[in-house]
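A single structure is presented below for examination.
Removed: one protein chain of the complex. Kept in place: all other protein chains.
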Amino acid sequence: MTLELRNVTKRVGADTHIHETSLRLEPGEFNILLGATNAGKSTLIKLMAGLEKPTSGEIRVDGENVTGLSPQKRNISLVHQFFINYPHMTVFDNIASPLRVAGIPKSEIAGRVEQAADILQLRPMLHRRPDELSGGQQQRCALARAIVKESKAIFLDEPLANLDYKLREELREQLPDLLAGRGTVIVYATSEPTEALLLGGRTALVHEGRIVQFGPTTEIYHNPANQLSATVFSDPPVNLAPVVKRGNRIELAGGHGWTVEGAVAAIPDGAYTVGVRPHFVSPVPVHERTVPIRGVVRITELSGSESVAHFEMGGHVWVSLSPGVHAYKVGEEHEFYMAPEHCFYFGENGDLVIKGDADG
Amino acid sequence: MKTENQRGWLFVLPVLILVAFNALVPLMTVVNYSVQETFGDNLFFWHGVGWFEDVLRSDRFHAALGRQALFTFTILLIEVPLGVAIALAMPRKGFWVSVCLVLMALPLLIPWNVVGAMWNIFTLPDIGLLGYFMNHVLGIDYNMTQSPLAAWVTIIVMDVWHWTSLVVLLAYAGLISIPEAYYQAAKIDGASNWAVFRYIQLPKMKRVLTIAVLLRFMDSFNIYTEPFVLTGGGPGNSTTLLSIDLVKVALGQFDLGIAAAMSLIYFAFTLLVSWLFYTIMTRNEQ
Partner (left out) sequence: MAKITLDKLRHSYLPNPAGPDDFALKQIDLDWTDGGAYALLGPSGCGKTTLLNIISGLLTPSHGRVLFDGQDVTHLPPDRRNIAQVFQFPVIYDTMTVYDNLAFPLRNRGVDEARVDARVREIAAMLELEDRLAMRASNLSPDNKQKISMGRGLVREDVNVIMFDEPLTVIDPELKWRLRSKLKELHQRIAVTMIYVTHDQTEALTFADQVVVMQLGEVVQIGTPVELFERPQHTFVGHFIGSPGMNILPVEVDGGVARFAGHAVQLEGPIVRQGDRTEIGVRPEYVRLADSGIPATVRKAADIGRYTVVETMVGDHVVNAITDRLPPAPGARVFLHFEPSQTRLYADGWIATEVWK
């Protein structure tokens, strides 16, 4: 099936939670809603699932208008951030509950529950109750309940947010295999850019009740349509700084600058905002073409495999992220190398004007 | 917006009908009586706001209202702090929790008229346990059919005995919902027990306490059965609270117009005070 939002808005009192949004979701791959808390991801999911009614606009399934239809009649599943199971039922009964509601014959239920339990490695726990399980197992039980019935759409609202880091990694690894190939529309909300990249599929960037950009996940990461996209889809935050273009020269505050050629040189002269992701600013020249910039190091962090430095240059704090271990002295000036080929040039309205490597 | 589902309103209909029959229709009947004069035989004459004027100017009404206010104020003053104190003293986990909760819930399970009758017998000077003890062991002259003070003390003690548990249970529910981290943080911040109460427990209990005070206010303001069974409003008129007085007027003297006007004033008063109280208590939120 396909799920479509047509000019949907949602207002509560004087607050607009969702501005006019149109979106078309296809089955088979992950549709990720990426944005900060309160950006509107959960509201979008509730609208799609029928838990909330749009103030205006339509929700269509396979072209049919389902706007007023209750969630019970839509054959959907929802997995929430908190591990929601029926506390008084065993894991088996929990997983079986959607089948029982749907009136599936008893003879068939046991087989299907066991199949779902096998996929999620819950077989040994079928006769325990949810409060006897760990957080990861509880969430797997909730997931099993979502996949056991063949629903038309599965909504996952930050399902891994309350799990341990490593557990999150494992489940995230399994999820695509688990849900793929069912002809189901999968909607997955997350606030973590890295999670979106790991899951792949298509991503809709959500910011303050608007969808800023929608497209294949890696493509929109590499080609943000505007400054907001680059900011939302960035961890650590993208470096942004004002520049002035004169001819084939780009000038950055603090006397730094570089020359550009081809398509980048051809854009009109004037003021732009340049955006460059932290891993394209490194303490050693690793990229083919680099521009040296100097700044005073304020904070350093080391994550074992990567080094991070926050440095101040021309009144802006820049972040550099590089593989390996680098020794910085806090409070001292250091030289960093920025790769101009990987810069985004944003115009005054925030839209992307051109990407640094436009010429290839 | 044509597709919007309007069926939701149908579900509210039964409630509307129910409310109409058990509240609106009787209320309207009372309103009807309150503006007319009748001498029986189903003959009614328009009387305007005459009954209201009579009631509001009547010393008898003022006295009953005064007694009612004093009663409600006194029991709130005792029951709320006492309830909070008991809730604070109750264990938070372990075997004793359920024992305490059951003990607390016991008085709430007893019917109103039984409570009145129980206390009536309990306080009889010759055979009642309390009455006998006061008069014959302690030597205090205690007889609530003769002394207004004794009657007052008895109805207040009875109400406190009957209803403090409600405050305890509500306050306790508020207390156990406070995460352990708050107490740990306060310990680390060097807060005294008083500071913990003032800045953590009391603010976190505020919502439930608002409900507790509201419930106790409305209940005690409308109280009828227990004091009626216990003292019948006496000795004299000393414990004739508003509702007792109202019944005397309506059923004893059959002054339906006056009684109806009294009821409406009474109703408006309860509504007004509850609203005022709720507004003040929730003013600071958001």
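For clarity, chains are labelled A and B in written order, and residue numbers in each chain start from 1.
Criterion: a residue touches a chain if its C-beta (ideal position, glycine included) is under 8 Å from a C-beta of that chain, and two chains touch if they have at least 3 such contacts.
If you're wondering where the values come from, they're calculated on a predicted model, not measured in any experiment.
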item	value
Chain not shown, its touching partners among those shown	A, B
Contacting the left-out chain in the complete assembly, out of A:Glu192, A:Glu208 or A:Glu251	A:Glu192
Contact partner of the left-out chain, one of B:Gly94, B:Pro179 or B:Gly236	B:Pro179
Residues of subunit B (touch criterion as defined above) contacting the omitted chain	179, 181-182, 184-185, 187-192, 195, 199-200, 203-204
Subunit A residues touching the omitted chain (full complex)	36-37, 134-135, 164-167, 169, 191-194, 197-198, 200, 218, 221, 235-237, 277, 279, 298-305, 308, 310, 321, 323, 325, 330
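As a working rule, only the chains that are shown with their structure count from here on.
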item	value
Whole-Å separation of chain centres (CA-atom averages), subunit A against subunit B	55
